[in-house]
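One protein chain is absent from this view; the other protein chains keep their places.
Labels for the chains are A, B and C, by order of writing; each one numbers its residues from 1.
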Amino acid sequence: MIKVGICGTTGYAGYELLRWLTRHPEAHITFTTSESQAGKTLAEVFPGPLDTPLLALDDAPFHEVDVVFLCLPHGVTAQVAQRALDAGTRVIDFSADFRLTSAAAYHRWYDQDHPTPELLPVPYGLPELNRAALTDARLIANPGCYPTSVLLGIAPVLRVGGLADPTMIVDAKSGVSGAGRVPKQNTHFVEVNENLAPYNIGHVHRHVGEMEQEAARLATGSAPQIIFSPHLLPINRGILSTIYVRVPGDWTEEYVRSLYVEAYTKEPFVRVLPAGQLATIAHVAHTNQCALSLTLAQPGTLIVVSCTDNLVKGAAGQAIQNMNVMFGLAETTGLF
Amino acid sequence: MIKVGICGTTGYAGYELLRWLTRHPEAHITFTTSESQAGKTLAEVFPGPLDTPLLALDDAPFHEVDVVFLCLPHGVTAQVAQRALDAGTRVIDFSADFRLTSAAAYHRWYDQDHPTPELLPVPYGLPELNRAALTDARLIANPGCYPTSVLLGIAPVLRVGGLADPTMIVDAKSGVSGAGRVPKQNTHFVEVNENLAPYNIGHVHRHVGEMEQEAARLATGSAPQIIFSPHLLPINRGILSTIYVRVPGDWTEEYVRSLYVEAYTKEPFVRVLPAGQLATIAHVAHTNQCALSLTLAQPGTLIVVSCTDNLVKGAAGQAIQNMNVMFGLAETTGLF
Amino acid sequence: MIKVGICGTTGYAGYELLRWLTRHPEAHITFTTSESQAGKTLAEVFPGPLDTPLLALDDAPFHEVDVVFLCLPHGVTAQVAQRALDAGTRVIDFSADFRLTSAAAYHRWYDQDHPTPELLPVPYGLPELNRAALTDARLIANPGCYPTSVLLGIAPVLRVGGLADPTMIVDAKSGVSGAGRVPKQNTHFVEVNENLAPYNIGHVHRHVGEMEQEAARLATGSAPQIIFSPHLLPINRGILSTIYVRVPGDWTEEYVRSLYVEAYTKEPFVRVLPAGQLATIAHVAHTNQCALSLTLAQPGTLIVVSCTDNLVKGAAGQAIQNMNVMFGLAETTGLF
Partner (left out) sequence: MIKVGICGTTGYAGYELLRWLTRHPEAHITFTTSESQAGKTLAEVFPGPLDTPLLALDDAPFHEVDVVFLCLPHGVTAQVAQRALDAGTRVIDFSADFRLTSAAAYHRWYDQDHPTPELLPVPYGLPELNRAALTDARLIANPGCYPTSVLLGIAPVLRVGGLADPTMIVDAKSGVSGAGRVPKQNTHFVEVNENLAPYNIGHVHRHVGEMEQEAARLATGSAPQIIFSPHLLPINRGILSTIYVRVPGDWTEEYVRSLYVEAYTKEPFVRVLPAGQLATIAHVAHTNQCALSLTLAQPGTLIVVSCTDNLVKGAAGQAIQNMNVMFGLAETTGLF
């Protein structure tokens, strides 16, 4: 059994992680922390059958566990990661602190100095695209929810140098759990329900840096630029990214599909839908799956629809997948 | 034209009031205030086409208007009402400050001294049940949203002394706009969506005092006691109250229906549904209507379902109906 | 490994069952059928990662499995159960065909002759209340979704003869998956969304017969009568039953709680919430749990709120729990 700790259990991602780890046949949860709710038990915070004492972060016994999951805000998490590594524990970090490979990029997108630049770069925990770097890692940066859906959606095109125009358009839509559990005006029920609201559209959302960095690493040829328009959906969970890519004019839809099938045929968590089916959030909700559909709108214009559950493949499930890789387990252990 | 002012325009009830008054053929909106947003204009606060400067409450020119609507928190509103009355303006108050007829009852249910006991009692602004008292009123207490649906739902039984048992059970369900616009954990989108949550059930919700007071006034015979269980629905607006009443064992459903039809046949805003139809929130959403259905579950047990839109018949629409009564207009003017 | 078959896989209950059985460590799914979709594979019907060939019911190889789950309409299911039993297979039936213990009661509530009266009575598969009868059963009647929530909610009171009045009021609210997957006007998205609609209220819903039968069996003293008002909620899954019971006037909330805690303390799937917490659908969604809260509204009036997920504890999860009991597994195996 792998002994695990969870820091930041009372956010949506931390709680989802706990739900999945509870059923994981090879994991034993040794401790859980919550800064805002320390001293309570989980059932006092979240309605549901799970109950576990919530420690203060300072009291987390890192030395007692094999791996710790950090579900903490960016800026805070880096030094906690350092503490855990110093205690000999492996770390899977949910925040943005280790996703960008340089302190300069971090400063550009997060507008602050990186707290522990000496730890950079850190392996990017998207197993389907970066598995080799994860096996021996002591610290993994769990990807952002939007980048997971976008990068899985375009990797097969990027790898063969298929971008006929370096600018891609990503029109993304996310459920509200992606915005966290702290109540705000724009996530108040009445404001979200019966509404759809774009936010941070263009080239300004913080996930753009992460997406462009990884897309560049995947791409043969010039670095992609991503126009990224997120929208807040009136649902709890799920991301649907509609991706518009210019490809060579002689590519057929069948050829595109063959690229994707080849790329993902052995991947248990990526499903390329057959011709005529479009990916929807219902394909992936409450699973660690990514569903992809491919539509050639006209010669030279490809539309990829990529769906994930932002709390599973976009956060907790992917983290467990990373843990499975790190500890040599079958990658699907405890996942679905 | 009636010159009107609105105090507290940026809550849901105040904003709904503004929406209806904008289309009212006999009303001219002279000023609007907002404590939290003073200095801004409405379109900066609420997405939508309505724009109007938001004054601070202290700057409200009460003397320039014929009537002012107060959409302010209880405890605060009473002294503002006094100021407006002193300026010669008539007042329709949305808060709970003037709904209870005695300072003692106010203290019991709101746990504070009444700010202006000398203004009590104030006519209770439910025109269908209390029209005569409203015509000449200078100050009207606009009823609570739950009490409106419950009192209209049981008045015909109460008036004929039909309670075979003084205890009624009201299982009520409300949309989230009834909980106000300030973000809280329990009105965060993710917590409400795909959920149903009871709250303050039993005999503790503050609207119980108001309901029992008015029910007692309507009743022939002993004073009714109301077991009241509100539930928070994952919708924006609407209240459905399922009311269980013990009636004489020889009453037929047809007889009950005849009581209701007689009571409401001339009321433009109360509709008694025909046998076989059950009232739903869709019957009344975005209207000033109350829809009632009547089901005799077994001899002696009547189920009344009463539906209103909490923001219209439960707040802003009823306030306009009261204004129409006060100023001698047709009661349906500007309403629907 | 237990070899299982599923008949009727493409309704919501059958699909939910497949999702849970896929992760059950002791179950192997041998076949799945669908009358409407025979010849297709599951992924053509349901968006999602699960794929399995869908046989016609006539082609179901009952003799190859240890147990078959029947998720078929009432009236149809009884003779299929007979076929499966004849093939030596054990049967867990989701329909109403075997829930009523007599053919006369079946005729009264379902308005047709019972297809296989010689199989009656059949053990009622609510393990917390009827475990002993299930261990050796060859055929189990999986309870209805509403009855599960109601019976668990009132059993502790019934068993001690605590009904001060034989009539109970159950105001129930259910998500739409309880109404099945066939599109109808009243389950069209636009009709349900932003609405709440009561239906079949009073003493007419078919689950009343089942509830009263089992309540009578549990009760010490006179047979309970249940006024039952179901409402259709704009959510996918979950049932919340608000139950109003008259109890002796000297019962305290603490005493009531002690009855419930004692009744359920060893039950892994029933949770009695501490004083001050009310049960919500979020407590149980996507789990096999039943959450109960207890409120003494006034002396002699108890309000029990009972929540379950209609597709899990109300259908598929309870069926697996029954399977676990039948085959001597730990009752929580593969459940949550």
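The rule we apply is simple: a residue touches a chain if its C-beta (ideal position, glycine included) is under 8 Å from a C-beta of that chain, and two chains touch if they have at least 3 such contacts.
Small disclaimer: the values here were computed from a predicted structure and weren't measured.
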item: Given A:Thr77, A:Thr187, A:Thr242 or A:Gln289, the one touching the chain that is not displayed; value: A:Thr242
item: Hidden-chain contact residue, picked from the options A:Thr135, A:Asn195, A:Ser222 or A:Ser258; value: A:Asn195
item: Identified contact with the non-displayed chain, of C:Ala141, C:Val176, C:Ile226 or C:Leu259; value: C:Val176
item: Residue of B:Gly48, B:Pro61, B:Gly161 or B:Gly221 touching the missing chain in the full complex; value: B:Gly48
item: Chain C residues that touch the omitted chain in the full complex; value: 12, 176-177, 181, 183-185, 187-194, 234-236
item: Contact footprint on chain B, counting only the chain that is left out; value: 22-23, 25, 47-49, 194, 271, 280, 282-284, 286-287, 289, 291, 336
item: Interface with the undisplayed chain - residues on chain A; value: 167, 169, 171, 173, 191, 193-199, 201-203, 225, 227, 229, 231, 233-238, 240, 242, 244, 278-282, 285, 293, 295-298, 301, 303, 305
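Everything that follows uses one rule, which is that only the chains that are shown with their structure count from here on.
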item: Most centrally placed chain - per-chain CA mean versus overall CA mean; value: C
item: Gap in Å, rounded to a whole number, between the CA centres of chain C and chain B; value: 39
item: Distance from the mean Cα position of chain C to that of chain A, given in whole angstrom; value: 36
item: Whole-Å gap between the CA centroids of chain A and chain B; value: 46
item: Touching two or more other chains - residue numbers and ranges from chain A; value: 194
